[in-house]
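Shown here: the complex without one of its protein chains, the others still in place.
After this line comes subunit A, so read on.
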Amino acid sequence: MAASLLTPEFIALISQGVTTIVCSRDQANRPSVMRAVGSTITPEGRTITVYLTRRSSRQLVQDIAATGSAAVVFSVPFTHRTVQVKTERARIREASPDDEPLLARYLQAMEQEVLRVGYPPSLTRAMLSHRIEDVVAVSFEPLQAFDQTPGPRAGAALGEEGAA
């Protein structure tokens, strides 16, 4: 197993629970986008899981299922520290009650992050509202990672591209 493409800093950033945006595309290369209601990363940084609600992400979930293609951005609202990861082999499963503690922790972390930029927890709760039976989990091992923090280094690739 190759080491993670991600630096320890970015693994920590993703672990802490920050803004998570997911993008895929259909067969005609039309992009689909939605904010995730949760995200997590394995401690060594190999596998990432993001959570989407079906009702807010019908096209996106369909596109990931059909193409396996996904780009995910993680960004700290207060500092704009941002990383983007990409995959061609995303897997989708239904979320279960076992995922609920993780989603609750993510919500709590996001309430703090969003509060730092001046918005109340009520807004964050509305933004991330979901019913667990409507949630799907999308897991993948990043094939590419980019430092996407605005500035001169934006878009710089991290590590080496994984073997396809």
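Convention: a residue touches a chain if its C-beta (ideal position, glycine included) is under 8 Å from a C-beta of that chain, and two chains touch if they have at least 3 such contacts; residues count from 1.
Quick note on the criterion: contacts and distances are computed from a predicted model.
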According to its UniProt record, the missing chain among "Purine-binding chemotaxis protein CheW", "Molybdopterin converting factor subunit 1", "Heme lyase NrfEFG subunit NrfE" or "GAF domain-containing protein" is "GAF domain-containing protein"
Which of A:Ala70, A:Leu107 or A:Val138 sits in contact with the chain that's absent? A:Ala70
Pick out the residues on subunit A that sit against the missing chain. 21-25, 29-35, 53, 55-56, 67, 69-73, 75, 79-80, 82, 84, 86, 119, 122-124, 126-127, 129, 148, 150-152, 154-155
